[in-house]
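A single protein chain has been omitted; all remaining protein chains appear in their positions.
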Amino acid sequence: MTDWAVKGEALFKSYGDNKALSGLDLAIPKNKIVGILGPNGCGKSTLFRMMTGLVKPDSGTIEVLGKTPGWRTNREIAYLPDRARWYPNHSVRQAFQWAESFFPGFEIESAVKLARYMDIDLHLTVKGMSRGQEARLMLILCIARRVPLIVLDEPFSGIDVISREHIIDGIIDFIGEREQTILISTHEIHEIEGMFEYVLLMDKGKALWSGDIEELRAQHGSLHTVFRSFYKRSVITNGS
Amino acid sequence: MDQKEVSGISFQIDFSQPLYEQILNQIRSAIVRGEIGLGEKIPSVRELAQGLHINPNTVMRAYQELERDGLTEKRRGQGTFVTSSSKRVEAFRMEVAKEQIHTFIEQMKNLGLTWENVRAYIDQLLDDDKGGENP
Partner (left out) sequence: MAPNVFWKLVHHEFHWSGNRRKSKRKLSGKWWAAYIIFVILLGFFILTMFSGSKGFNLQNLWFFSLGLPFAIFFIGYGTVKKEWDNETQGWWLSLPYSRSFITGAKLLGSLLQTWLVLVGVYLLAVIYGFYMIAVDSHLAITDLGAFLLTGFAWIFVLVIFSPLILALGMSLSLVVYTEYRPVTPILWVVYMGAGSFFYWGYGNIEHVQNFYGLFTGKVAPAWFPFPLYIYGLAVIGWVFTYLIVRYLGGLLEKKLAL
């Protein structure tokens, strides 16, 4: 059990008529960059919210780092919520100070370094930033943390190409040295395809395929091809 | 197919094939072809990962294999360098060539061709080639 970063069995969750998860099974290994992939509405965000205890399954079990999800396990998880924004009156520096106060494992020196690297001025206020800069800031708040699990829900949505490249470079820069599991959910795979080591493909609340990405490539080809054939609809946007 | 250049080495990354092999083979051929000279520094794992937007672990595996090949060596504090021994590169080139020739022969056999067919064709090509060189 403790060899998995996240383990889930027969997870079900419905919101009225909407079946977000319909019998999802997953076993995500530790210390890899993992892609949770699938079209909008396939249940990725619901799954992430279950991992952070924000949502409880209707039935089935889920364990994160060997424990039941809740505010206690969130000490060890850095979570970037989907469609998240940051407090508008904060400057970057204030955001870092906030994170230092409330996010266990946050390393402010690393954050400052990343900010320089990603071209974010410490004095900029969130109100005055572009969405791309805000996305970069929120990403820094997550990855500048020494925690075993980082969960990024759609870190690229609505983000310009340059910011995306900065984000990917930032991730590469930081994860090299650490024993961390990083889960990234996205429905746009163009720039990030090369980063994944393990993938879980979801559709309509279920798992379609999961495993080593090089194996997926050998069996089925590129993620682009996989998306087209597995999902039988075009969900790829080639950057912006 | 994505063409990218990192520190002067050009890569053709095809995401429909396993990446580890592609990186490994492309660096190998760059060394063997002399695209990267003997004793020259190759990009660090991080640099290459960022240049290609590929997981550094994948790059690291490839680099470890290159060291096992004897094609590269790590110098502490300085990075990874191509070996300065031309003999080793030569030896490796020969090994790769032999492997490819063996593969080629297997393929010809699978097509049902005999040694004679193949040799005759190769001789003909050689003549044409020489013919082109004659003033």
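In this document, chain identifiers A and B correspond to the written order of the chains, with residue numbering beginning at 1 in each.
Definition applied: contacts are C-beta pairs under 8 Å (C-beta built on N, C-alpha and C of every residue); 3 or more make two chains touch, one makes a residue touch a chain.
From a predicted model like this one, the values you see are computed outputs, not experimental measurements.
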Practice prompt. Going by the touch rule at the top, give the shown chains the omitted chain contacts.
Written response: A
Response to the item:
Touch rule applied to chain A and the missing chain gives residues 15, 49, 52-56, 71-72, 74-75, 77, 79, 81-90, 98, 101-102, 104, 127
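The rule is short, and it goes like this: only the chains that are shown with their structure count from here on.
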Item to complete: Would you kindly tell me how far, in whole Å, the mean C-alpha position of chain B lies from that of chain A?
Response: 36
Discussion item. So in the complex, the part of chain B that touches chain A is made up of which residues?
Written reply: 13-20, 45-46, 49-50, 52-58
Response to the item:
The answer for chain A against chain B in the complex is residues 32-33, 165, 168-169, 172-173, 175-176, 191-197, 214, 217-218, 221-225
